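Note that one protein chain is taken out, while the other chains of the complex remain in position.
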Amino acid sequence: MLRITGLSRSYTGRFAAENINIEIPRGSFVGVIGRSGAGKSTLLRMINRLVDPTAGTIEFDGLNVTTLTGAGLRGWRMRCAMIFQQFNLVGRVDVLTNVLMGRLGHMPAWRAMLKIWSREDRLIALAALDQMGIANLAAQRADQLSGGQQQRVAICRALVQEPDIILADEPIASLDPRNTKLVMDQLLRINRELGITVICNLHSLDLARTYCDRLIGMAQGRVVFNDVPAGLTEDIARELYGLEAGEVMAAQHAETVTA
Amino acid sequence: MLEAGMLEATYASAVSARRMRSIQGAAVLIIAIGLACWAAEVRPLTLISKIGNFTSYIDRMFQLESGARVWTDPAEWFWGLWKWLGLLRDTLLMAYVGTLAGAFIGFLFCFAASSNLMKSKWVCQGFKRLLEFNRTVPELVFALLFVYAFGLGPVPGVIAIAIHTIGAMGKLFAEVVENIDMKPVEGIAASGGTWVQQIRFAVLPQVQTNFISYTLLRFEVNVRAAAVIGFVGAGGIGDELLTSIRRFYYSDVSAIIVMLILTVMVIDYCTEKLRHRLLGGEVHA
Partner (left out) sequence: MSASLPTSSRRDAMLADAAGLAERHAALLGPAWRSELTGWIVAAALFALFCFGLWQLGFTFTMLTHGGSQMLVILQVMLPPNPETWARVVFYLGQLAETLGIAFLGTLIAAIIAFPLGFLAARNVVSNLFIHVIARRVFDTVRAIDVLIWALLWINVVGLGPFAGVLAIACSDIGSFAKLFSEAIEASDRKAVEGVLSSGGTWTQAVRYGVLPQVLPVITSQVLYYFESNTRSATIIGIVGAGGIGLSLSEMIRTVEWQQVSFIVVLMLITVSAIDYVSTLLRRSIIGPSSI
């Protein structure tokens, strides 16, 4: 159970996230929605502690995440893997090594420094790639892959961390519809088969409704909606997206029709 | 018509303004030259009266004791070939050891001096200043001090070169690091990598070709430096050259200088080739 209480983050007096209170049970697939600048990325990055909260606490199964430093913090980051919109892979390095980056915390430091990966670590990385259907690309440089392939490599890196949570910050925002479906399906598979909690920032309401079993709506740094997708009415969407709401709904409707 | 007249007037005033600025610039330059001539005790007359010395000096450099031209008897010209080659080897080794040691330490320091990796502003600025100090003090000054502390020989020379190299390389390396893509670094940080692991796996792959290329360039610079650091007694062929010049062993001077020029050109050529291969491989890989 991930319990967030009173979590806030301010930049030069302005809140990017303000007094967030949510509880996320293990194994759920949560979508975080809201317009640009609502504070979705800030929330996810605070959970991974890439951004330090200015107030409030994050708690996971009784572990106070907000006060962790050093090895404890790195241990937490291993347990909550992160996926980025821009993939954040090391472009000049081959795919397998990129995936093995996710195992850094599971091996002695000297082995990591000398890049002597154990056979088991390499097997785990290959297994992850295989399940994503890209094991044949293992020896290629990451920057030679398409966006969709790169994002699947990034998911593999997250997966081999053997995390309890995967945080995905707009994982499909720079992908085409086909790759969008591929990546979202993989996230769903990970969630269903391995029981890993997935928290996913999404722009598209439609995708959020399709994949998530709970939605968190944010506006101006606050949580304004927290319920099952069915509870997301037109009114609430309007509150989330302001005047854009009609457009967003219409556009997404059109998208689903054409897709 | 009126407009044309106005245009002409504007043009004339613009031209005169520019001319005024040129005149001012020239005046400043002339005053500066005058001051500099006075400060540097420039004596054009001395130069003119002694320019004959220069030509005759050059002439003597290419003359053997016997009065014959040096190229008529190469064996006599390069009578000390083996001794000089030994000294040249020491000079190259000094440059090599100094470059490698300096580049390695500069490499270790550059990450702490990069504002994107070193979150503590004070530490970062501290390292930047340290590197600046190492780079601003000339090798020869360090060499003078170290000769006093370590005694005559190549050791103070190598240390002087290494310390100067730390500053020069550290600064260049830090500039490269400050221009990298930070997304991979964030990616590794987010999966629990330590600071060192972030550098090892996200920074190094982005900077290594540049680092090697800069180090090769520096090696060439350091070969030149090692050749003259012997002037203050810090090893290598410089000591021998100094003696030859001071004692007016004319043909030895030219022989050693020829060897130095050849060495520098060969090193120049080789490092250039290596760098091209390295950077070319980067493009294709």
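A few points about this structure:
Labels A and B are assigned to the chains in the order they are written; within every chain, residues are numbered from 1.
The working rule: a residue touches a chain if its C-beta (ideal position, glycine included) is under 8 Å from a C-beta of that chain, and two chains touch if they have at least 3 such contacts.
Computed from a predicted structure; not experimentally measured.
Among the residues A:27, A:147 or A:229, only A:27 touches the chain that is left out of the figure. Although one chain is not shown, part of chain A still touches it, namely residues 25-29, 96, 114-119, 122-124, 126-128, 130-131, 135, 138-139, 159, 162, 164, 191-197, 213.
In the full complex, chain B contacts the hidden chain through residues 32-33, 35-43, 46-47, 50-51, 53-54, 57, 90, 93-94, 96-97, 100-101, 133, 136-138, 140-141, 144-146, 148-151, 153-156, 158, 224, 227-228, 231-232, 235, 241-242, 245-246, 248, 257, 260-261, 264-265, 268.
Definition applied: only the chains that are shown with their structure count from here on.
Taking each chain's centre as the average of its CA atoms, chain A and chain B sit 49 Å apart.
Within the complex formed with chain B, the residues of chain A that make contact are 48, 50, 74-78, 81-82, 84, 86-93, 97, 101-102, 104-105, 109, 112-113, 141, 154, 157-158, 161. Within the complex formed with chain A, the chain B residues making contact are 181, 183-184, 186-194, 196-197, 200-202, 205-206, 285.
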